[in-house]
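A single protein chain has been removed from this complex, and every other one stays in its place.
== chain A ==
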Amino acid sequence: MAQKRIVKEYSELQKKPLDGMRISLPSEADMHQWQILIDGPKGSPYEGGVFTLHLSLPTEYPFKPPTLSFKTKIYHPNVTNDDKGSMCLGMLRADEWKPSSKIEAVLSFAKALLLEPQPDDAVEGGIAREYKENKKEFIKNAKAWTKQYAKK
């Protein structure tokens, strides 16, 4: 069932791709691991960068939420700064996930988060504080990181 649904969602996203996103499978044999290239949204400090994301779908999908992580380093209050790059998405939490949620919604949400970080729900406290208190500095840092790590 999981396989069927994943194939369906994948082909739908291939047919009608989301704006500024390219989805591919690192391994054709494994439908559970997706690679997503996402363009930094216009008007955000990430503009001009391309970020690689990894979406991992558990075998229990859609009953268990997928996990989304940034492979490209990003200066963002809701993405951990470690090598995992885990993204904090409310809808991906085990207790908030609903099987009726689609990957499309997850990806749209991730994109919206790039455009508008949520410092109150942060995993990186320092960045969140900077975002709230010193936005200029934040934008400067985020742009610098985008330039360094997320070049096209």
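Criterion: a residue touches a chain if its C-beta (ideal position, glycine included) is under 8 Å from a C-beta of that chain, and two chains touch if they have at least 3 such contacts; residues count from 1.
The rule is simple: contacts and distances are computed from a predicted model.
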Check your understanding: Can you tell which of "Gem nuclear organelle associated protein 6", "Protein S100-A16-like", "RING-type domain-containing protein" or "Putative glutathione S-transferase alpha-2" UniProt lists for the chain that's not drawn?
Key -> "RING-type domain-containing protein"
Check your understanding: With respect to the chain omitted from the figure, which of A:Q35, A:T52 or A:T67 is a touching residue?
Key -> A:T67
Exercise for review: May I ask you to list the residues on chain A that touch the chain which is not drawn?
Suggested key: 1, 4-5, 8-9, 58, 60, 62-65, 67, 73, 75, 80-84, 86, 88, 93-95, 98-100, 102, 119-130, 132-133, 141, 144-145, 148-149
